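Dropping a structure here in structure tokens format, bear with me for questions.
Other chains dropped; remaining ones untouched in position.
In this document, chain identifiers A and B correspond to the written order of the chains, with residue numbering beginning at 1 in each.
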């Protein structure tokens, strides 16, 4: 975790105290059920909850000190709780194993992280939707291969992003349900020493599903899938970030990241407004994505379990969720406050001398009976002149002066093919698909 | 694609002829709808289908020869079709762009590949289910960290794999629907020159969903998600493969890959039966997984599209699907014919002098009123003697001879704690969760 790329709500999930709180809740809920089953005295859970209701501080340092001796984190925690609660605490953890606590805790943490990420996506979607509707009919040039193609609207660009992040939201919801399972199945997962009803009880209390079969640990294919989804979302963040970086290029300058008055772009070049937020997002996307492969390498645990996954998850659990949370929030801010320059968009659109309308002419020629190959040749020879003039010549004027062209299409026909609105006839159809009201 | 790791049905999807056949169908269906809309003569589609109904051979070499001149694959194909069909063919591809054809074709190919992979998973699941039920109550030692833990059954091991691959199947179904979309939206995706109803028509004919918004290309977050799912499935393949490799180790030898009579394990050591199939699967899992990162790097196309994704997909499209198909089939064979040695499992289970029952004793002691710390100490001091004897001493006998232990538990109490069946009381519960009949 790098503090400058972290927000408090997500970071809090991963702090030791939050983890210990979840540990306690799991142990206490389990003890409660064990009490009902008559395995331990019902008074045990009562004692635990009574202490808990005093809203006690979790003394992380004290627990760490015990762990330094026992070299076992859960035993250290249980020992510390027993010191606080007293004799009744010895019934805690009956028939359970450390992994029951650790893995169910990770499930709670990842589920909470998912809730924040889903909320992040909702806010990002709201920002994109607002700006998309604002610019639904703002003309701009569509580009393929970085080369001017045909007109689109700036709203369409954002509608694409909206559709993409809507899919990301669905994936995030699915990823949440992948990892939100509870396992309290004891050593090697046989329930030999802990009744399955304990698992069901804890799961219900924590809002988790029951893990159908665990082998002491929750299977790591679930976590691999979870981090893979974060990697896909990060890649979508990268895509939109790169779009903004392109739009802000000096020669394009169709949009800019918001530039706050006090901000200095460069120590040396005061005129510069650099797309540093979206460049940063490009890097953060790489960071989130870097969790995917190790998460997949974690799947193949040996036999019923080994602990090779644990150190990996201590890194990628916090890093990938905290970084993606930060990135989504930053991207939301970028889109929300993006400076959009419609005049410049129009200026860029027109700078090619009308070449972007060449496909329409091509179609009109074939529809007028010219063969595909001839039509292509006619358009190409005029288009090339415009291209080489760097926009100084006008394709429309050249076509009007080309007798082979005018033999098939009248000047009026040709002019009609250079109408911008023609390209936007289906914008509303697309918006209706993407933004179901 | 490496031929020895490829099966014909999956490979066929990726051959040039299969691709051209899909291209034709897209173009012909589109022309049909364009005919209905009056954009082109209805006779055009009729001519295309009439030729198609002669079941013509696709002359890949001829198309390649045209492409060598035009340097454009779709134009080359259209030119070749026009040579076959005649004049009516000039109405093909009206208002469309190459990506409409290429991306929708990839969708069809990946959907077909998904169907095969889902069928593969079904067969794997059937094999695992059969062997799991066969060994539902075959006792074997559960291992954590590679160290003997507590008894499980071999059926439970397989039930875990069944649950894991059931999740993989669900993910594969979701991955299929991620990529099974059709885009016929023309240059930069505005439908300026092709009515959205053409897209709807082609989608319906090909069994695809309509892509809500494309920008000439289908957005690559879909494909990133698809390949990520293949990567997760491959990781689950790796897990089960590694389990078999461990079981076949000389010192463990609880199961073996089937060994055909003519097979030579080694040129030098005739007694060796090596788990080469599952070692191979371990490697193939790495290969499938290697598609995940480039697929994610493909997401951030520039503006409305660039073609950087294309070369990547020419590799990973075939390689990842063909390899995973092969791996799933190979794993199915391994499980289906796996030689399982219950006697050896029992022998291994017993070799630790009863140490695997220590947790039960520990619990019994605490339930009999001994503190957790004391119980732990009592069990540990006897267990360590057994451990150091390499299984020559018996934990049960030592405990019976330990006065501090017998102060809390009678010999009969102790003996009851060494009963194997105790561990299998919930096997049926777990099976009912995993194998809903």
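In this text, a contact is a pair of C-beta atoms (placed from the backbone, for glycine too) under 8 Å apart; a residue touches a chain by one contact, two chains touch by 3 or more.
All values derive from a computational prediction rather than experimental measurement.
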Overall number of sequence copies in the complex as this file defines it, 2 displayed = 4
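In this text, only the chains that are shown with their structure count from here on.
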When centres are defined as mean Cα positions, the distance from chain A to chain B in whole Å is 24
Spell out the part of chain A that touches chain B in their complex, as residue ranges.
-> 90, 94-95, 142-146, 149-152, 156-157, 159-160, 163-164, 167-168, 171, 174, 178, 187-193, 196, 210, 212-213, 215-216, 219, 221-222, 224-225, 228-229, 231-232, 234-236, 238-239, 241-243, 246, 285, 289, 292-293, 296-297, 299-307, 359-360, 363, 366, 371-372, 422-427, 429-430, 433-434
